[in-house]
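With one protein chain held back, the other chains of the complex are shown just where they sit.
Each chain carries a letter (A, B, C and D) given by its place in the written order, and its residues are counted from 1.
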Amino acid sequence: MIALVSVSVSHYLVVGAILFVTGVICMATKRNSLGVLMGVELVLNGANLNFIAFGSSYLRANSLGLDGQLMSLFVIVLAAAEAAVALAIALNFYNNHSTIDVDQASDLKG
Amino acid sequence: MATQLDDPRIIEFDVRTDEMLVNMGPQHPSTHGVLRLVLRTDGEIVSEVEPHIGYLHRCAEKIGENLTPRQWIPYTDRMDYLAGMNMNLGWALAVEKLVDHELSEKAKHLRVILAEMGRIASHLVGMGAYGLDLGTFSPFLYAFREREKILDLFEEACGARLTYSYLTPGGATADLPNGWLQKCEAFLEQFEPIIQEYHALLTTNAIFVKRTASIGVMSPEMAVDFGCTGPVLRGSGVDYDLRRDGEERYTEMYDGYAFEVIVQKDGHYPRDHDYPAVPKEAVLGDCWHRFYVRMLEVVQAIDIVRQAIDRYSTASGDYGVPIKLTQKLPKGEAYLETESPRGQMGFYLISHGDSIPWRVRARSSSFCNLSVTSDLCRGCLIADVPAIVGSLDLVMGEIDR
Amino acid sequence: MMLLAAEVAPSFWHGFFFVFFALLTCGFALGVLFSNNIVRMAFYLVLSLGASAGLFFLAGAEFVGAMQLMIYVGGTLVLLIFGVMLTAQSRFISMKTPSGEWVLGVAVGGCLLLLLLSVAFQVKDWRTPRGKGGLSLEDSKTSSQIGMAFTGVRVDKLDQKNEQLAGGMSGYLLPFVIVSVHLLVVLVGAAYMARTKRRATATGAVG
Amino acid sequence: MSGSNLVERLSQQFGEKITGSNLEAIDPWIEVTPQGIVEVTRYLRDDPDLQLNLLNCITGVDYFIADEKKAKKAGWDPHTEVVYHLSSTKNKHTLVLKVMLPRWKDGVEGELPEVPSIAGVFSTANWHEREVFDLSGVMFTGHPDLRRILCPEDWIGHPLRKDYEMPLEYHGIRGR
Partner (left out) sequence: MSPTVADFFHNSFRLPESLAYLTAAVIHCVLIILVVAVGALLFIWLERKVSGRIQDRLGPTRVGGAFGWLQTLADGIKLIAKEDITPKDADWLLFKLAPYIGFAASYCAYIALPFADGWAARHMNTAVFFILAVLGIEVFSPILAGYASGSKWSLFGAIREAAQVVSYEVPLGMCVVVPVFLCGTMNLVTIGNMQAGLFTNWLVFNDPFTFVIAVVYFTCATASVNRAPFDLAEAESELVAGFHTEYSGLRWSFFFMAEYGSMFLVSGLAAILFFGGWHGPIPIGEILGDFLAYVVTPLVGIVAWLLSFVFKNVHTADHVAVAGHIANSLGCLNFLLKGLIGVTVMMWVRWTLPRLRIDQVMTTCLKYCVPIAAICFLGALGWRVADWTTGADIPLVGIHYGKGGRGMVRESWVEQTQSAKVAENDVPDAPITDPNASDGPTGSVEQSPDELLTMKGGDQ
């Protein structure tokens, strides 16, 4: 009930941590390269949530201020760039190997 | 590997996706009935189109071997159900060729009137349906609005609106009713200015030109090679119209009529000063030209009907006496083609002296026009398939017979 | 519950929506993790990121929230789903993870989560809500400040009296330019990479 | 070019591959052996005087009467004809070619008679020959894709042969 009425930075951090960990496990376990990409997005979003929480003057008096929001904007934009590149790699890989299973990407293995 | 790369059916793409086999039809809004096209596509690009036909097959030729020529007339109506009059005419002329029946002047002009009115009605549907294929609905209804008036006239003449069975070997089943000619003239008077509306809606529309110009280009050689006829052939620039170049028995109907074959010569169509100029994107033999030929043929048909009405009212003789229902046919065989709205409609009749022909054959124009699809559509986009197939103006009843 | 909460008025709804969006975010993130169907995963990811945009709004970062919806959800994820569709063959739609990897992943991830959670509540300043003295959400007007910051002017730091700190007040102009160039390069690069030069597969190739 | 001239010219060109003609018929026709049909059509298409470049129609006609008494009166032996109607878009004339075939190949019942395909000469022959194969039961050798076209792929029999019997049922649909 307390949590319902008073949100603090810590609450945001918890959500961010869950997103982050989920993303990490996703990256580790998914075999589909696009699934790995989704894990990365989750991780980035978890981090973003922390930036927002620390930057929010509604949650904390001496907040990071604008810097938090600015950082998260950079993260969003870079995530978009990252997704474009990763997708291009995945498509290229698919075109060349006819699969998107990352475990099959072992051409460089001795 | 090399052989596969040389295979023209395989097209290079930047981003390769999975090839898909897609069924366009037989239940598909743009296949004009029950045509089924199997498309092999890679993304939006079509690498192969294979038409599958026969969903409307009734083996009308087999039926014709069990009926007398007059009894078979209704079956001709149901082949090209959008131009029943022209089908009746083709069959009637073929039978007359076999029995060597001579027509009176009046009957000939009567046939010209009805055949050309049928051509207008058919091209109106072709135009409207082509608009539908390209995603605009309104021209279709504008076209049907005028077609209804032609059907009204036909209904008055023969009692039917779609399957007329009106022109029979020997003439027609009845004379035109009193006052019909005046109504017909009034219709033409009212209809002619409306054609400009169609040109405004479709022919000159920028999107329409984008969708049709340089799409599905068919060279004259290819058109002849594939046996394409009618507007499809003339749209490729081949100057061939059976009304002028056909057999004596058919062309004598049009003797003395002033009309020019609608075909592009030196970059111009006959009478095109009244109508939109050919856009610079358009290439001879593309969808736009096929469409435009049809539009100009409507104007041409109006002219011919006007002349025919004049000559019919002063012509001597009777509207014709139908041959007897069970008239014995002389031994022999006769093949005759007429210029129906969709191309050359041929009927072939072999008789062994009975009243029932030994063999009946219908050479369908849409059948040949359709066979060119897979060559025309190779490498086009999915959206071009309806545009190309639509520009051939097919009627499945005629293809499947 | 309602009556209790009524005493603290609008922040009740603030808390309510925080819990709502937090549950959605985490729930769908877990959905991404535990689903085997790649299309469903993408769908859950959309919902998870959309819900986290809600959290951004609640934290007063309206502009970032809208940005998240527009670029992340409306752009990046559409791209992702596009990629999924381009490569979606039935055998890739569901790819099972070996259970050994699961155990390892969950064990390591669980430890990481415990660590992060314990850290989250370590600092007193972090776990104390701002409470009634906090600002009303109505007044979130940061978008032009963000714009100014990107172009090199820190409106919120104008009162910075410390000379040394003020020197670093040029905002984020340089990163902004770098990111812009980076994006351009990425777009060109991605377009180049996604091209296959020639369809070089032999007859036996799938697809 | 008059009919007899043409026949002479073709006979000179192709010798015994031109086996006959009927110039008195309503549509005069020339009979060609199955082996000669490809050459003849190609010649007719390419000859600058003739330029018969449009293949209008290919028809398969079955001459057969099951009733023996009537068959005797018919005045012809049972056979199958393939009729080619050609015309020229340039010279505006027409020509009819006929190929006479036995009803069954080598007299073996069930073996379809064979004639070389002219799909290589006229592309439109592709579909017309498929139709003739489908309905009249003539095998076109060398055809790129000889399948049924109007009837379903699993249809039995060739409906326009005079000895054709409608199947009793087709996939649960009553035939007769």
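In this section, a contact is a pair of C-beta atoms (placed from the backbone, for glycine too) under 8 Å apart; a residue touches a chain by one contact, two chains touch by 3 or more.
Owing to the predicted nature of the structure, the values given are computational and were not obtained by experimental measurement.
Only one of the listed residues, C:22, C:58 or C:73, touches the absent chain: C:73.
When the missing chain is restored to the complex, the residue among A:32, A:57, A:72 or A:95 that touches it is A:57. The omitted chain makes contact with just one of the residues B:78, B:119, B:147 or B:211: B:211.
Note on the undisplayed chain: of the listed residues B:35, B:60 or B:132, the one touching it is B:132.
One chain is missing from the display, and on chain B it is touched by residues 20, 22, 28-30, 43-44, 131-138, 141-142, 145, 201-202, 205, 207-208, 210-211, 381-386. Along chain C, the points of touch with the absent chain fall at residues 2-3, 5-6, 9-10, 12-13, 37, 39-40, 43, 46, 50, 62-63, 66-67, 69-70, 73-75, 77-79, 81-82, 85, 88, 135, 138-145, 148, 152-153, 155-159, 166-167, 169-170.
Keep this in mind: only the chains that are shown with their structure count from here on.
Chain C and chain D, compared by their mean Cα positions, are separated by 73 Å. Residues of chain A in contact with at least two other chains: 91, 95.
Residue positions of chain D touching 2 or more other chains: none.
Across the interface of their complex, chain B is touched by residues 25-27, 53-57, 59, 61-62, 74, 83, 85, 87, 89, 92, 94, 96, 122-124, 126-128, 131, 135, 148-152, 159-160 of chain D. The part of chain A that touches chain C in the complex is made up of residues 1, 3-15, 17-26, 28-32, 34-35, 37-39, 41-42, 45, 48-49, 52-53, 55-62, 65-66, 68-70, 72-74, 76-81, 83-85, 87-92, 94-96, 98-101. Residues 1, 4-5, 8, 11-12, 14-16, 18-19, 22, 25-26, 29-30, 32-33, 38, 41-42, 45, 48-49, 52, 55-56, 58-61, 63-64, 67-68, 71-72, 75-77, 79-80, 82-84, 86-87, 92, 95-97, 101-102, 104-106, 108-110, 112-113, 116-117, 119-121, 125-131, 133-135, 137, 142, 145-146, 149-150, 154, 156-157, 172, 175, 179, 182-183, 186-187, 189-191, 193-194, 196, 201, 205-207 of chain C are the ones that touch chain A when the two sit in their complex.
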